[in-house]
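Once you've had a glance at the structure underneath, I'll fire off some questions.
The complex appears here without one of its protein chains, the remainder shown in place.
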Amino acid sequence: MNGSREIDIHVPVLARVEGEGALDLKIRDGHITQLQLRIFEPPRLFEKFLEGRDYHEVTDIVARICGICPVAYQMSASHAIESIFQAQPGPWVRAMRRLFYCGEWLESHALHIHLLAAPDFLGFNSAIEMAAQYPEEVKRGLRLQGLGNRILRTLGGRSVHPVGVRIGGFYHAPAAETMAALLAECRAALPEAEALVQWVATLQLPEDDQDFVSVALRHPDEYAFNEGRLVSSDGLDIAIDQYQHYFREFHAPHSTALHAHYYPQGDALDSQAEGQPYLVGPLARVNLNFAQLPQAVQDNLNRTGVTFPSRNMFHSALARAAEIHYVLLEAIGQLENYQPSDAPYVAVTPRAGLGFGCTEAPRGILWHRYEMDEQGRVCRAIITPPTSQNQARIEEDLRLSLENLGLDQHDEVLRLHGEKVIRNYDPCISCATHFLKLKVDRE
Amino acid sequence: MSSAVFLPHADSQRLFDLLHGAGYQTLAPQARNGAIQFAPLASAQGLPWGQHDEQRPGHYRLEQDHSPRAFAWANGPQALKPLLFAPQETLWQVERDAGGQMRFAAVAPPQQARAVIGVRPCDLAALKIHDAHFLGGARDGHYAARRQGLLLVAVNCSHPAETCFCAATGDGPAAAEHSGYDLLLDELDEGFILRAGSETGRALLGQLGLPAASAAQAQQAERQQQDARDIQQRGLPKDVSQGLQGQMDHPRWQQVAERCLACGNCTSVCPTCFCHSEREQPALDGVSSEHLREWDSCFTSGHSYLHGHLVRESGAQRYRQWLMHKLAWWPEQFGRIGCVGCGRCISWCPVGIDITAEAAALCQGEQA
Amino acid sequence: MKPTVAVHKFSSCDGCQLAFLNAGEALVTLAGLVDIVHFAEAGYLDEEARVDIAFIEGSISTPHELERIEKIRKNSGFLVTIGACATSGGLQALRNMHDKDQWVEGIYALPDYIELLKDSRPVSEFVKVDLELWGCPINTRQLVMAVRALLFGVLPLEEHDKVCLACKRQQQVCVMVTKGEPCMGPVTRTGCGAICPSVGRDCYACYGPSELPNTAAMARRLQGLGLPPEQIAKRFSFINNHAEAFREEAKNWQGAKS
Partner (left out) sequence: MNDLRQPHEAEIIERVQETPSIYTLRLRFTDPAVHAAYRFAPGQFNMLYLYGVGEVPISIVSDPEDEHIVDHTIRAVGRVTDAMARLQVGERLGVRGPYGRGWPVEQAKGRDVVIVTGGLGCAPVVSVINYVLKRRDRYGKLTIMQGVKHADDLIWREQYEAWSQLPNTQVLLSASEGGPLWPWHVGHVPVLFDKAALDVANSTVMMCGPEGMMIAAGKGLLEQGIPAEDIYLSMERNMQCAVGKCGHCQMGGQFVCKDGPVFSWPEIVARLGIKGV
């Protein structure tokens, strides 16, 4: 009926996403002729700043790439540099890193669900508006977020740009009493996390069946987040140092962030062809590693009636809630076994070499590559954050879901749905622009 | 002098138990984060057995060896100061209702009888000064509340640090009678000689029913005290207060200011510094507010701020205020210099500025 | 009438805005005390609105950002910069010392699209700033103190003492004296709560220079601790590298021989 309508939708600043981006959509003759998630955050050239800096400065620098997931940056960098220095931090550090990471997932996921995403599904502009009608839900969200922050502070001194991390481990080991108090808090919060999963399932998550490739870390013994191999839903299974053979970043003209594509056949480095979009993040992880979630988390998820792997991108919200449940259980486990350590880190000896680190940031895999000189200074660094990896997928999803919704819908409906789709990824635009690639093909 | 008794190291716990039995919480020195610090301690095992402190200007290291002693070190960054004069506390709070009416309420520090084990003679001397300052004139209620019921178990120094000069100020290394302790210890390799300095101390000591210390033990303690006195290298110029008068324009102030970070670490660790500022901390919703006080220092700009200008703008002026107050002006206020020779300001100055060296240079007049 | 508030983002990591979003219940209280009209991340969009108080996160690093900040200044009664990026140019001001054109060309396939001002600069170099909250990142306590004071109609107290004072008030043990750590506390502005020494490490000056920072004496001390000139320069040339006191001291050591 209005198939010949000309629709131009321009959302100059996307609300409730981290960092600033815009959405441009042009529809001509019932077809999307232009669709861009434009990221105009000025690039901050971090990888360049890293050059020449000492290894012990790296964790403090990379934290500044992103205020929302600084821990992920610190962890990927630590792993990469430790691998070059051939340092083995040992089980205490590994356990505390998992706990630390739990704090970041909890804080970031709770923030996204309550402050950024839920208003979409309940019809509000902001969580603060929403709080008038859903005070308990919003408060529960703030409490969970606060608990995540407290876990981060216990090990990191503060929750944003934590200062407690060093190459080799942590600067200090919290006192046993501090950890006992934290344990009590986590136990008390567990029922809230369980309830949260059920609550998210009651939200009107749109039905939207799509085909996509999920990519995440997998670890043989645990639900992976701080180490593992890279696997995909179409059968990829590689070591993290192989990443650049299967994934490649490119500069899309409409964006200051680099996009990434997946090359299932490998040889991404010298391929002339375009690769394909892929998904990283909570839904990718739950889709790939559902079986490794603790039974309680699986049962709780199963009670929602949604089955994983899921092809509905909007089930990301549910995956995020399930991960909150999971990290609380994981944190409780680490805290129950806590013993303060006299050696919260291993001393490292700088060496020259090349190393890789890949961990699961709240939004998905965060891949680092470092070249160091023999004094332990950075020669070159490449950092690939999750949001740039998701960007091609977000644009693909936008196209598909808007078409599924029907392009004859009202502008306002299209715009809202488009924003909803984007927010569902919890894109972290600040991160996305904080990197730059040093080697670019210029054909 | 009250009679001395002997407590073998193996029975050290009896001292703790005695104090707990009398209702005291015990605070004692412990090796924490690389320094000796006072903290609650219930078991004698937690004492810093075998720890030594190596102190030099701007330098403090703890080392562990097989010494059988618990007090084979000089001191840590704290004296009694933080236990009585809290680094940060709420003095009072106020609520305001919708009609603008204010209700002020006192905030009392917790009431708890505390016993501090391991107080040094210089700490006792500093305490006397703080008692005069905070309890004399307008009484400071918060200090008074913490001071009340504080039991002091002092230990004479057998291992002064290189930075110590209490012998020069007359405040150590052995505690004088009537210097304020309830119990006084001399530590020997095999245990402690104990004596009481107050009625409370005597009563407590009586309960232990310990044998008298032998003459040989007493002699050993005395020799040890003498050695501790002799070993000290630093000192203050003779008549330092007099010597500093008229040196306000000395070029040395500028020279020291070139090294001084004006960070206030010296004033924070000094057991006699009492400066503090007050600050308001209103709740976000505006219905209540807390009035805080916190340690301040003559090295901050706020210390001498007057509307529109600072009385002490430069590092030289600020350093001069510190040293002159300690050594030249304090006698006007308290009848003695404000330095008890503990050496903390020397060790804990990040750049190792040495008050004894500065005083000596200044007292020599204009030659720097 | 409740005062109107906007939170604007420029070149930054979003970390300072989190002082709002991580405030917990205080965020709800705040929303009751003021009218938030623009705060994209929290869901409020009215960039062009006139407001009583504007909080600015991030440094000015593109021509578009320069236009925006000028407009915001015109529309705002009281303008507060939050964090190192907005108050001193941030970590990314490191690029001010390099030839970025070359960088960007070497990096992006389509460099024309990437418009950059020559430098990353603090807001105060372009428009009048009424209050600066230093820190990378600022924390909720600083924010609450500032908002509360402004609601009372007074200027917030400036916190510019050295980190050492806060460190000693918490009875932390000095990491420089006991471990020889190259702690920047003696020249760094307080406000963070001395968290680095409290976890046993050196302060790296993320709150910027304190009042009366004796950077020369600090640098010589670092040298005494065994740092080569290159590392001394890097101590000053870090999170607040563009703040004058640090920038000047760094210059004294860059390229110097040990």
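For reference, chains read A, B and C in written order, and residue numbers begin at 1 within each chain.
Rule of thumb we're sticking to: contacts are C-beta pairs under 8 Å (C-beta built on N, C-alpha and C of every residue); 3 or more make two chains touch, one makes a residue touch a chain.
Every value quoted in this text rests on a predicted model; they were computed, and no experiment measured them.
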{"item": "Visible chains that the absent chain touches, using the contact criterion stated earlier", "value": "B, C"}
{"item": "Residue in contact with the excluded chain [from B:42, B:94 or B:231]", "value": "B:94"}
{"item": "Of B:43, B:148 or B:333, the one touching the omitted chain in the full complex", "value": "B:333"}
{"item": "Contact footprint on subunit B, counting only the chain that is left out", "value": "91-92, 94, 96, 100-104, 106, 133-134, 137-141, 248, 274-280, 282, 286, 289, 293, 296, 298, 302-308, 311-314, 316-318, 320-321, 324-325, 328-333"}
{"item": "Contacts of subunit C with the absent chain, listed as residue ranges", "value": "148-149, 152-155, 157"}
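Definition applied: only the chains that are shown with their structure count from here on.
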{"item": "Separation of mean Cα positions, subunit C and subunit B [Å, integer]", "value": "37"}
{"item": "Where subunit C touches two or more other chains, by residue", "value": "200"}
{"item": "Where subunit A touches two or more other chains, by residue", "value": "none"}
{"item": "Residue ranges of subunit C in contact with subunit B within the complex", "value": "26, 29-30, 33, 144-145, 147-149, 151-152, 157, 160-162, 164-165, 168-174, 176-179, 183, 185-187, 200, 211-212, 214, 216-218, 220-221"}
{"item": "In the complex with subunit C, residue positions of subunit A that touch it", "value": "13-20, 40-46, 48-49, 53-54, 57, 60-61, 64-68, 70, 107, 111, 115-116, 119, 124-129, 131, 138-139, 142-143, 145-146, 149, 156-161, 163-164, 166, 170-172, 250-251, 253-254, 256, 428, 430-431, 434, 436-438, 440-442"}
{"item": "Of all residues in subunit B, those that touch subunit C in their complex", "value": "32-35, 37, 58-62, 77-78, 82, 87-88, 258-265, 268-269, 279, 281-286, 294-297, 300-302, 314-315, 347-348, 350-351"}
